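Presented below is the structure to which this report refers.
A single protein chain has been removed from this complex, and every other one stays in its place.
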Amino acid sequence: MIDAIYAHLPILLIVLPLVAAPCCVLVGNGRAAYLLALVVSFLTFACSIVLLGEALDHDVIRYELGNWSPPYGIEYRVDIFSGFVMAFVSGIGAIVLVYAPLSVRDEIPASKHYLFYATYLLCMTGLLGMCVTGDLFNVFVFLEISSLSSYALISLGRTRRAPLAAFQYLILGSIGATFILIGIGLLYQMTGTLNMADIAARVPHEHGPRTVLVAFAFLTVGLCVKMAVFPLHTWLPNAYTYAPSVVTCFIAATATKVSVYAFVRIIFGIITPGFAFDVLPLDTELMLFSLVGIFIASTAAIYQDNVKRLLAYSSVAQIGYMLLGISMATPTGLSGGIVHMFNHALIKGGLFMVAGCFALRLGSVQLSDWKGAGRTMPFTALAWAIGGLALIGVPLTAGFISKWLLLTSAFETGRWPIAVLMLLSSLLAVVYVWRVVETLFFSEPSEAAANATEAPLRMLVPTYVLIGATLLFGVWTPYSAGIARQAAIALLGGTP
Amino acid sequence: MSPDHMIWISLALPLLAVGLIAFFGKTPDLRDGASGTIAGLLFIVTASLSIGVFSGERPELHLGEMLPGFEIAFRVEPLGMLFALVASGLWILTTAYAVGYMRGHHELHQTRFFACFAIAIFAALAAAFSANLFTLFVAYEVMTISTYPLVTHHGTEEAKRGGRIYLGILLSTSIAFFMLAIVWTWSLAGTLDFKLGGILSDAVAEDRISQTGLGVLIGLFAFGIGKAALMPFHRWLPAAMVAPTPVSALLHAVAVVKVGVFSVMKVCVYIFGLELLRETGVSLYLAYVAGFTLVVASLVAMTKDNLKARLAYSTIGQLAYITLGAMLATPNSVIGGGMHIAMHAVGKITLFFCAGAIYVAAHKKNISDMEGLGRKMPFTFAAFLIASVSIIGLPPGGGAWSKWFLAVGTVETHQYLLTAALMVSSLLNIAYLVPIPIRAFMKPKSGSPDEPVQETGGWFANLQEAPALCVVPLCVTAIGSVALFFAAEWIYQALLPITMMPS
């Protein structure tokens, strides 16, 4: 029995939330749906941890869906990289659910609660599916599952701008997804297979037909939309700002990261770094857009009065750091990019949770309404300060680890101007983080803040789990930077 | 108890103090008692550690790797030992003083104040004992962040502005320059460990870094360590003077600024290596920057009427002496710089104590209002005079020796312009420090009709000193600054090993 479950873990990871979602709808009761979603999300988390351990101990886990051997059937593959991404996506999904109920009760009409949890599970299914599958078309399908459910989740926001934000995201997201579909189609046309490993073995690189180049271009642009790389990020600020707090926590921490994952898979698995970076100038272009994006988005963040929008712009900037690391294509750089996916997921998830706590108690995410809230809600405000320091990249926080790896790899590859620019851009982060800290601690309390009480424990504890994790993974890195390094070495073809 | 154990005990003690302070937050007497007791214990531990270190031991403590190749580790060497001794010794006195000041002044949030204070001391010790650049950097940042609540203690608009400048400059320079320099060093040397003779000589020999590159690198270190307050990154120090005086005293005369110059020295001695610096001469331009800073800071100090502002600019100037010593990189100049860390710390903390005592007793901040005050506060102003003598560098003040060695260093390297700068600056020191106590003693109290001059009751009854907990520490440090004059030989011997080449 145990063995049977063990053998089917890769599919359980998808089936559990996928089946639980309609169950939530059938239950039709917010509370029961919540409990179901909570249990399922923790089970999924457990599954992915076991899978990650398995991938670390042994080798790539292959699972043939319906016993159809690839390339006819769909193959699920768990290696270190996908296991790592799955683990933190499902982990954050579970923690956000622990945090969710009070915030959901506050922001979403009670009649829609069970639908909310169903959609949440679907979104998680899609994200995990993108990680676990080894089939390119399957990536598209799961991408659309997660995207469609996230459009729906975003539209649940309190203000009337939420549906509009969701709609704008839907239009851009669908264009991105269709681009990806075109890219997949062209690759299929060239290779006759959809299995990623197969495509990689067959795709003609240099001197190959131009179709391959066009396919890569479509895939890159499509994924850049989903990753919110500058200048294709325009959907992100509105979507993050107007979505319900819980949704923002989850999506900000996971959705863009999984797109980055898919991007890395395609570049290193199919296009191969040699072709993408040596023959094609993809690295220069990525670095250019990343750096411009980092500076513009960080500067934009400084001028925001809405804290969720501030964090959203900061997310756009942080994606730039991940892409910088990826485009270096050295073990250090790539592991820096990968570990930043994880670290940033913790940090941003934590910070959006803090924003959610304030939203619950103060009824607003406008910075002007947060004035002096540090006196009445000290623990929530302290969480912001710690998370903010991690975002800046102060030593002993997770943010420092990723920044250090990125910086050293910039020097290793002789690109010291990039190191200089990265450090200068951290200064912008200092400004936008500290603006909020000052408002929290050194302003005369606004009326709402003066009467506020500390955020409820049920929200504070999950917040501190994530914020505490940013501190933990700032000093203890075998399971963050260590795994990321192994993953990077595997992606680069086994030569450290 | 082995020396290795003593390292972690001395690091744990301040943290224990933080815990106790937070625990006894409701009962001020217990809280302050705990704080003082631990300060005493800490001094005993560091003092006993120093016996071994000064006789050649180099105890180590490894806390584990964060990433492959770099770790949090501690290794005690003479320079750090001296700094740790100064910091822990002065912590005792400052704790006593702070209790007197904070209570005399009815300050709020005293628990937070003392807790942050202890964290800052922890950071100072961690920096002092650091075995590699990374540990030093972490300690440096912990100190920046833990002192921010101290600077903004009053929570007023002015404090907020001061805090913004403080954090802005310190954090930005450390992130933009210091960290860049560390990463660069890492990519050149493949290690960040402090090693006598430096770790960059291989990279230079293999031509992986040019002369210009080396000059830029040391510039990144010198300016990136914003706490050394080298112009033009000195503005944070006057800005931080909005803090309560004990904070200014310990942190801005001892812990924070000394961590800065200490880091600069450590980088020069253990990362570059004195020989490399001397041979290539890449650090000389920074010696001139320091020379410029020390003259200009002294000139600015003369224009300040607010006593704490004047002391702040004086500190900027004195820190530049130490940087100058490090950048000249001769054995004498380095020993002079290291010695000046101790000499200046004891002297300047006395001056700040006095400033605080005057504020508590007479509520005077401006120098022009202090005329004639000396008769009411003779101990305070006498201590001020003694400490001034030491800062200026006149015997029998301890500062005489450190400035002597620094001057010798400038002559050895034939930088006579810098020798002249040192002399000019000393004259300026006299001009801005000595008149304060002199006028306080000599001039009659001007224009105070509401206070009739009391002729009766004798000398003692006219005293209006600050509380004893304020006055006693400042007398002790004043005596200390004279005592150091006679301990110079001992410090010289202790610091000599760092200037030697590795055998």
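Labels for the chains are A and B, by order of writing; each one numbers its residues from 1.
Basically, a contact is a pair of C-beta atoms (placed from the backbone, for glycine too) under 8 Å apart; a residue touches a chain by one contact, two chains touch by 3 or more.
We adopt the following convention: contacts and distances are computed from a predicted model.
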Hidden subunit of the complex - UniProt protein name among "Branched-chain amino acid ABC transporter permease", "NADH-quinone oxidoreductase subunit F", "Glutathione import ATP-binding protein GsiA" or "Multicomponent Na+:H+ antiporter subunit C": "Multicomponent Na+:H+ antiporter subunit C"
Among shown chains, those touching the left-out chain: A
Among A:L164, A:L280, A:V461 or A:L492, residue touching the chain not depicted: A:L164
Of A:I175, A:A200, A:L424 or A:I489, the residue in touch with the unshown chain: A:I175
Candidates A:A55, A:A100, A:V139 or A:A152 - the one touching the absent chain: A:A152
Given A:G185, A:G468 or A:G482, the one touching the chain that is not displayed: A:G185
Contact footprint on chain A, counting only the chain that is left out: 68-69, 71-72, 137, 140-141, 144, 148, 151-152, 155, 160-161, 163-164, 166-167, 170-171, 174-175, 178, 181-182, 185, 188-194, 198, 202
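Assume only the chains that are shown with their structure count from here on.
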Residues of chain B touching chain A in the complex: 66-67, 72, 134, 137-138, 141-142, 145, 152, 155, 159-160, 163-164, 167-168, 171-172, 175-176, 179-180, 183-184, 186-187
Touch list for chain A against partner chain B, complex: 389, 392-396, 401, 404-405, 407-408, 410-412, 416, 419-420, 423-424, 426-427, 430, 434, 438, 441-442, 474-477, 481
